[in-house]
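With one protein chain held back, the other chains of the complex are shown just where they sit.
Note that the chains are named A and B in the order they appear, and that numbering of residues resets to 1 at the start of each chain.
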Amino acid sequence: MLERGLEEKYYILNLGPQHPSTHGVLRVELQMEGEFIVKADPDIGYGHRGHEHMAENRTYLQFLPNLGRVDYLHALAYNQCYCMAVEKLLELKVPERAEFIRVITCELNRIASHLLWIGAYLLDLGAFTPFLYCFDDRENILDLLDRVTGSRLTYCYYRFGGVPRDVDDDFLAGCKAFARRLRSRYRDYENLVNKNVIFLERTKGIGIITPEQCVKYGLTGPMLRGSGIPYDIRKCEPYSVYPLFDFEIPVGSTGDVYDRYMVRYREMEQSLRIIEQAVDRIPAGPIMAEKVPKRIKPAPGEVYVAVEAARGEFGIYLVSQGETAPYRLKLRVPSFGNLSILPEIAVDTLVADLVAILGSIDVVVPEIDR
Amino acid sequence: MATAAQSVSIVGMIAGLIGVMALVAVNALFLIWMERKVAAHMQLRPGPMEVGWHGALQTIADALKLLGKELITPRDVDRPVYLAAPIVIFLPVLVSFLVIPFSQNLIIRDMHVGVLLILSFAALTVLAILMAGWASNNKYAVFGAIRSVAQNVAYEIPLLITLMSIILMVGSFRLTDIVAAQNRVWFILVQPVAFILYIICATAETNRAPFDLPEAESELVAGFHTEYSGMRFALFFLAEYTNMFIVAALATIFFLGGWRGPFLPGVVWFLLKVYAIIFLIMWFRWTFPRVRFDQLITLSWKILIPLSLANLIITAFVLKLV
Partner (left out) sequence: MLLNDLTQALGRLNLAKVAPGEYHKSGCHLEVEAAPAQMPEVARVMLEQGCFLESLTAVDFPEHFTLVYHFNHFRELCRTVVHVRVPKEAAAPTISHIYPGANWYEREVYDLFGLTFAGHPDLRRILLPFEADFHPLRKKFAPSETPADA
């Protein structure tokens, strides 16, 4: 709550909770002087469903579908993190073919998430058409993943020890066809968006985040890489079969909104590279580990596992006391930390800039609220 | 004899007025359909296809729907101003139709001060927007109205100066004279810079993207017409499209030779050119993101006004020397 009283000369405006630009149910209370923002206070929790409490009251396997609902845009990465955490406690080794399948599907999901973000972000800035182009490309990914996982959005595809269904050659050919199709679209995106003078004016020099702020607020993901720090868990703390692939980490230089946009845009190409290499080298073999226990009862202990999701570092802190349900499951979501910097960078900006900055943080509010 | 002539001219005026109302309605119908089709095809989708041939009757269906909606008047609005705003926004548009030459003989009143009439009444649009925003008793609406006023005032100046360059060349405010002066070459070839400046100012004057801040959906919900629903909202919508027609008509008259053209009758050429300019304005909307407010004002005061002044001065010099 912002203090009333002495600040009678300021104008209080609520952005949300129902607003076309806050992606999800988020309220930002603004104290404004004319069009300039004096103070911004995000108010979260409108979608709090108690996932962590649910985790303590369900078996490990029963909790698996919940993760697709935490961040529905990159659900497979969240699935992967949870499976890795439980597999670590159970000391299960996932077969190589399953790891490759996990990487391919996870990277496809990442591209879908970034495409949606680009479309929605440009819609916030007032350009209506890129939204439909991005969704058109995204439909291809959704069709591919639908055939393999059975869902279009809130996936629950991985299991402890591997994946339940194998991929066929149609899927692999489809991945390559998609890569060709997305690459053919780059020229349109470059000319219409990346080089558009109005877009550059709206995004360059706005919402600058310094590397010191990144450390103090614990920012991760494109927010961090836009400020010049090349920290990506796939390279810095590699998991699964990522060490086998050759890809780069796009990094910005100034930490403004434009750099964060370009980081996400170029990450799509890097994901395509990973997918193509994985499709070329996927080995034959089993897709589930051999001895997966029927009742998952990990040994007592605690574990912290992190993966690189589209929004940043997603971590799971799991405390087990040898029961069939976790004793404590903490979901460390990237948007929670990323959004906490908004009060600091929103001071002295215009409302239109606030919309641009808020969009560039790439918030998915259900994951903040859990 | 005098009364007969007077009564003929009165009958002519009334016939013209009815014709104008009909034109406004049909034009809006056509333009809304055109906008939706243009937007759809630019976005890789077909657009309205169900009602009528390729959705041609869609607008009528929408109009019927809007007519049937409940007219909600929020409790705390300033009633007289709130109710008057949609009507006031229509007045300048209707008056402007008086002096536009659709073809050599199709003009309601060939006034000496043709252009001045249109431009002075265009300023009333700003008043109507301010009335709508203020009377709505809504913070978002007030924001939208304030932005719109600043935008309209800022962009009217380069608009006027740009048109002055042409008027200087022709030497008259009469629209028929301006069309007649283009019998050898269209003014777009003589004054290309003025044409570009005019199109930018026209897009801003009609509150179209990329200058549609007063209606910015993603920031202010709906701007100055947030609190209007049903038929009243339809009136604002109608006024915007008719404004587009007026502004495109001016562009045609000043730069594209009005109704001049071979083979086809003048009216057909005039309408073709007007709708081509409108297509251009629609193309802008679906291609560019929105400009931020201070960038908008900077563009006008720091770039467009100096450029249009320079254009005017150069025109004056060239005319003096030639």
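The definition used in the following text is that a contact is a pair of C-beta atoms (placed from the backbone, for glycine too) under 8 Å apart; a residue touches a chain by one contact, two chains touch by 3 or more.
None of these values were measured; they are calculated from a predicted model.
Within the full complex, the chain left out of the display is in contact with A. Screening A:Ile229, A:Ile296 or A:Ala310 for touch with the missing chain picks out A:Ile229.
Within the complete assembly, A:Gly218 is the residue of A:Pro17, A:Pro65 or A:Gly218 that touches the hidden chain. Touch with the chain that is not drawn comes from one residue among A:Arg183, A:Lys204, A:Arg281 or A:Arg328, which is A:Arg328.
Even with one chain removed from view, chain A keeps its contact list with that chain: residues 1, 44-45, 48, 50, 52-53, 56, 88, 214-219, 224, 229, 231, 236-237, 301-306, 313, 315, 317, 319, 327-328, 330, 332, 336-337, 340-341, 344, 369-370.
By our rule, only the chains that are shown with their structure count from here on.
Centroids built from CA atoms put chain B at 44 Å from chain A. Contacts from chain A toward chain B in the complex involve residues 11, 13, 19-21, 35, 122-129, 132-133, 136, 192, 196, 198-199, 201-202, 350-353, 355.
Touching chain A in their complex are the following residues of chain B: 39, 42-45, 139, 209-210, 212-213, 216-219, 221, 285-295.
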